[in-house]
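Here the complex is missing a single protein chain, while all its other protein chains stay put.
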Amino acid sequence: MIEWIISILLLLGGSFVLVGSIGLVKMPDFFMRLHGPTKATTLGMALLLTASMIFFSSTQAGFSAKEILISLFLLLTAPISGYMMIKAAIHHKLDSIERTKGIDNIEDDV
Amino acid sequence: MLETVILIVFAMIGLSLLLNVWRLLVGPSVPDRILALDTMYINTIALIILYGMSMGTALYFEAALLIAMLGFVSTVAVCKYLLRGDIIE
Partner (left out) sequence: MRSQMRLEAKFRWLPTPLRSLLLFIVWLLLNNSVSAGHIVLAVILAIVIPLATSPFRTKQPLVLKPGLAFRHLMLVLYDIITANVQVAILILGPNKKLTPGFVKVPLDLTHDMPITILASTVSLTPGTVSAEVYPWRECLTEGKEPEERFLLIHVLNLEDEQALINTIKQRYEAPLKEIFQC
């Protein structure tokens, strides 16, 4: 039973990580590429780490919870690194695809 | 069954690492490359955790935590450099 839960979590996590990387390759401009890694990959990692937590709790003596630390860390830092990257991209005036709406909402740097 | 699943997930992560490398090489801009590198860090953590699971040891956990921290700090540092031309002003 536990093996089934671990397998499902692992497969789901792996597919989310893969979806994040597919988004990284497939999307036409930088701002759209950013969505894959910041969201899908983070959730995928959280699922993988949960699977690992259940695995080590069931196979080894005692309860193993330190994977929560990595999940927490990734959940906290993913938006911040995403924010830094989009800031750098706006500063470098990267092109966004033509049908992007509201492009004049971006204000000029100081 | 678990061994097979772990192998499949290994393949998935490996494939996503390859996709990241493609984006890292193609670019076209510097932020794109940083993004690819950042995603590679996170995927490497996944690889290490999976390897630990297939070996049945929790020893690799600290390595994963270290990579997570170094990856975050280096991403922020490179972005800061791109933004201001300096890391610590």
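Observations on the structure shown:
Letters A and B name the chains as they come in the text, with residue numbers starting at 1 for each one.
In this section, contacts are C-beta pairs under 8 Å (C-beta built on N, C-alpha and C of every residue); 3 or more make two chains touch, one makes a residue touch a chain.
Please read all numbers here as calculations on a predicted model, not as lab measurements.
Just so you know, the chain we are not showing touches A across the whole complex. In the full complex, the hidden chain is touched by chain A at residues 16, 19-20, 22-23, 26-29, 31-32, 34-36, 38-40, 42-43, 62, 64-66, 68-69, 75-76, 78-80, 82-83, 86-87, 90, 96-97, 99-103, 105-107, 109-110.
Note that in this section only the chains that are shown with their structure count from here on.
The distance from the centre of chain A to the centre of chain B, with each centre set as the mean of the Cα atoms, comes to 11 Å. Per the touch definition, chain A reaches chain B in the complex via residues 3, 6-7, 10-11, 13-15, 17-18, 20-22, 24-25, 30, 33-34, 37, 41-42, 44-45, 48-49, 51-52, 55-56, 59-60, 64, 66-67, 69-70, 73-74, 77, 80-81, 84-85, 87-89, 91-92, 94.
The touching residues of chain B, when paired with chain A in their complex, are 1-2, 5-6, 8-9, 12-13, 15-17, 19-20, 22-23, 29-32, 34-36, 38-39, 42-43, 45-46, 49-50, 52-53, 56, 58, 61, 64-65, 68-69, 72, 75-76, 79-80, 82-83.
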